[in-house]
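One structure coming up, written as structure tokens, with questions to follow.
Every protein chain but one is kept in place in this view of the complex.
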Amino acid sequence: MCTALSFQVDNNHYFGRNLDLELSYGQQVVITPQNFSFKFREVANLDHHFALIGVASVVDNYPLYFDAANDHGLAMGGLNYPDNAYYADSISGKDNVASFELIPWILGQCATVDEAKKLLANINITNQQFSQQLPPSPLHWLISDHSDSIVVESDRDGVHVYDNPVGVLTNNPSFPKQLFNLNNYRTISAATLPNQFSAQVPLEDYSRGLGPRNLPGGMDSESRFVRAAFNKYNATWDQHDEVANITELFHVMHSVEQQSGLDQVATNPAKFEYTIYTVGYNLDKGLLYYTTYTNNQINLVNMNKVNLQGNSLTAYPFVNDQAINNVN
Amino acid sequence: MCTALSFQVDNNHYFGRNLDLELSYGQQVVITPQNFSFKFREVANLDHHFALIGVASVVDNYPLYFDAANDHGLAMGGLNYPDNAYYADSISGKDNVASFELIPWILGQCATVDEAKKLLANINITNQQFSQQLPPSPLHWLISDHSDSIVVESDRDGVHVYDNPVGVLTNNPSFPKQLFNLNNYRTISAATLPNQFSAQVPLEDYSRGLGPRNLPGGMDSESRFVRAAFNKYNATWDQHDEVANITELFHVMHSVEQQSGLDQVATNPAKFEYTIYTVGYNLDKGLLYYTTYTNNQINLVNMNKVNLQGNSLTAYPFVNDQAINNVN
Amino acid sequence: MCTALSFQVDNNHYFGRNLDLELSYGQQVVITPQNFSFKFREVANLDHHFALIGVASVVDNYPLYFDAANDHGLAMGGLNYPDNAYYADSISGKDNVASFELIPWILGQCATVDEAKKLLANINITNQQFSQQLPPSPLHWLISDHSDSIVVESDRDGVHVYDNPVGVLTNNPSFPKQLFNLNNYRTISAATLPNQFSAQVPLEDYSRGLGPRNLPGGMDSESRFVRAAFNKYNATWDQHDEVANITELFHVMHSVEQQSGLDQVATNPAKFEYTIYTVGYNLDKGLLYYTTYTNNQINLVNMNKVNLQGNSLTAYPFVNDQAINNVN
Partner (left out) sequence: MCTALSFQVDNNHYFGRNLDLELSYGQQVVITPQNFSFKFREVANLDHHFALIGVASVVDNYPLYFDAANDHGLAMGGLNYPDNAYYADSISGKDNVASFELIPWILGQCATVDEAKKLLANINITNQQFSQQLPPSPLHWLISDHSDSIVVESDRDGVHVYDNPVGVLTNNPSFPKQLFNLNNYRTISAATLPNQFSAQVPLEDYSRGLGPRNLPGGMDSESRFVRAAFNKYNATWDQHDEVANITELFHVMHSVEQQSGLDQVATNPAKFEYTIYTVGYNLDKGLLYYTTYTNNQINLVNMNKVNLQGNSLTAYPFVNDQAINNVN
């Protein structure tokens, strides 16, 4: 399914996301400048707004963002939330935003998580479809700025906006259950802990790396949530080196990658979910780095190399071919 | 510590290895041609032998290989085996091979695992040091050809050569214990299994990827052994596509990568073991692909691009700088 | 902390409960006849009501029940729910029942879970204390009749009454999280499952009992919830034999027993929580069986041996001394 996370190192702020699916939707890196006209079904259109960079399928000249960041450093990703996500009919007096409109509606207007919270205070996420071919996807969202993160879940009992103290999101179950589940991993440690079993039983520290032995290794969303949180908080970040941090970010994201073959989602023929792309944003500089399952090299798209005052989309197809460097 | 594995896909044969340490020994990709003179301490020198490609530190013009393959498709890697590895004094009547000589001695002469087994029948792995600065490392070895693998362990009770039916090696404990431990993971599955808890308790399949949930997620050598075996056997290999297989090999190897920060091996200052490099050999074609912790791009060195009839080493320093592709 | 469960075998209905604490409150087996006058703080007193048998501390001639059953086969147990339980001030228009009054108020009036649900529809569980020495305990409750179970939790956001499809309750977290967590154990099985790891890796079925290997073995409330549910549903019940079923019930309850020494709750001096008593009710016959930590023999108190039309309590102190049978 998917994993997203946010973190800051000194003054640098990053947002990472894996997209895990068994098929691709033609997504590419898409920059939306400030004067591209966002039309919405019920809420007011945004003709002038913050600029966006992210990964999107473009349909009928509309960027259906999977994840994105704006030029003020607010980032947002929509992650699969099947069986739980519930989108309602329109409700009079509410801000009725279709699920596929939520990312541009928030990122177009909000510079911070606090501003997003205010905008979300009156929201109703509606079940309108983008088109007959594109019914709503069941999603929940992680929204992060330089220092804070929130999760937005639209359940059968209404929209919930949760503070996210760990800055991680995966998929089911709902966020409060995921956050609670972390409590069960309090003895996971980067260091090998002393023997607690019994002072009378001399236990051997027979291998390096016994500290995190009980990390869950599965592809399921609880396992990825725990690993992503542990790996992010224990990663060795560098205060000053952008490349080192981006490199470490991709190591963290790849630690919750879904390798093809491990997560079977259909038979006859067998289909497997895998990490189609991994994206890492530098939220301060408008940079989007990515790798794909088929290309290990890190690619970089810089938002500031296009005219952000423009009114038309700029799209960069993913570089999917394995870019091998021939040394000799 | 380290992980190595071997596998074949139809007619293609591969060997992968992660080197996990907290510091680097100046290793590079080194090709040893057929007429480079290998001097040994006690056994007969090899002036003419099979050619080798692998990762080595070169000291006094001697390639100290960490892992290598020869031009007949036999591959070999030395992996950390602390506290268990025991190298003896020379024994009269035995083939006394120092631990650092083992890789060239085997790969210089053997085209297959069967030939290696015969050569190993009379071996004594000695405790001689390469130099005062380079005492013997405590190692055990994985040797693989197109279809078979063996493990060589020199313990206090002598040298053991084990058939390795799963073609995987990590570190402690000794290989028979590692192999036995796999039995505990029989219910790990790529597919989500049906409810076995009780027919009277309706359990929800709430997330994709629940099949491998109980895979051990640690950095320790048992956890990596289990994950490497499961991930290798369930990977989606392609019968015909070399690049697809190399790509999948790197996904498997990176699934047992040690991210920096998760495996603390010293305090004051804190030091962390991490996967310094990952190497993948195509054993049929003499190709060595690698990534490093600091450079995600796959680099390729082709053994056949140098004169394999020569008598001097060719070395390629690792490309360690992150090779980012600027899309715009 | 505590574990309770309910189950039916053909026409026999049982309710079991462990009380886990580090100290005892002087509890005994107490029978309350139908005309004992229950005085309540705010709701109407019950001068005539169903008769009760259960475990209680008697203070000022008032039975503070830990768990009980009535003469119509409805059973109820209060289990520790610290940090979560929230008892409110009285609310006008609600049935304001103090937490310590809840068991007699429900069991005194309700013959079934459905009747209990109706009575609970307007409840407010209040924070009134029994006495200055006895402030309210943070509890939640399992209520079971012949076929159904519900859980009552009074949280900060109000009173919740949950259907309990598995008929098990332990402690934190709240019941919906406990029930959800069972989904993670779908591959636990009484039978040893076939190898799912890989058809290419022959894994040995080296021990009987590998099916439930991944059952959590802890003393914590999630581990006990999972074990109690698995063990109850897989136990071998007998359609006709009361003694066999009571015997099996005690085996199930003892499988989630807290052995003294495994759950340290204080230091200087060290204190350990342990299973002070285990009680098993036959709900059809008004029988209460129990063991204590210090006495393995099963003791039986029969409600119907006292005059249930009476108006005064009958109390039987626990037989705590180990009743050893000297064979020779």
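Every chain is named by a letter (A, B and C) in the order it is written, and numbering of its residues begins at 1.
By our rule, a contact is a pair of C-beta atoms (placed from the backbone, for glycine too) under 8 Å apart; a residue touches a chain by one contact, two chains touch by 3 or more.
Just so it is clear, the model here is predicted, and its values are computed rather than measured.
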Item to complete: Pick out which of B:3, B:124, B:184 or B:231 touches the chain that's been left out of the picture.
Response: B:184
Response to the item:
Cross-chain touch to the chain not pictured, restricted to C:122, C:239 or C:322, is C:322
Worksheet item: Can you name the residues of chain A that touch the chain not displayed here?
Response: 165-166, 180, 182-189, 191, 193-198, 200-206, 210-211, 213-214, 229-230, 233-234
Worksheet, complete the sentence: Residue list for chain C contacting the dropped chain reads 1, 20, 29, 83, 171-173, 190-192, 206-224, 227, 230-231, 234-236, 243-244, 246-248, 250-252, 254-255, 257-265, 267, 272-273, 289, 291, 293-294, 296-302, 305-306, 316, 319, 322-328
Worksheet item: Mind pulling the chain B residues that touch the left-out chain?
Response: 173, 177, 180, 184, 222
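Here is the rule we go by: only the chains that are shown with their structure count from here on.
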Discussion item. I'd like the most central chain, judged by C-alpha centroids against the all-protein C-alpha centroid.
Written reply: A
Worksheet item: When the centre of a chain is set as the mean of its C-alpha atoms, what distance in Å lies between chain A and chain C?
Response: 43
Practice prompt. Can you check how far apart chain A and chain B are, centre to centre, with Cα atoms defining each centre and the answer in Å?
Written response: 34
Item to complete: Give the residues of chain B that touch two or more other chains, as numbers and ranges in rising order.
Response: 191, 206, 210-211, 213-214, 230, 234
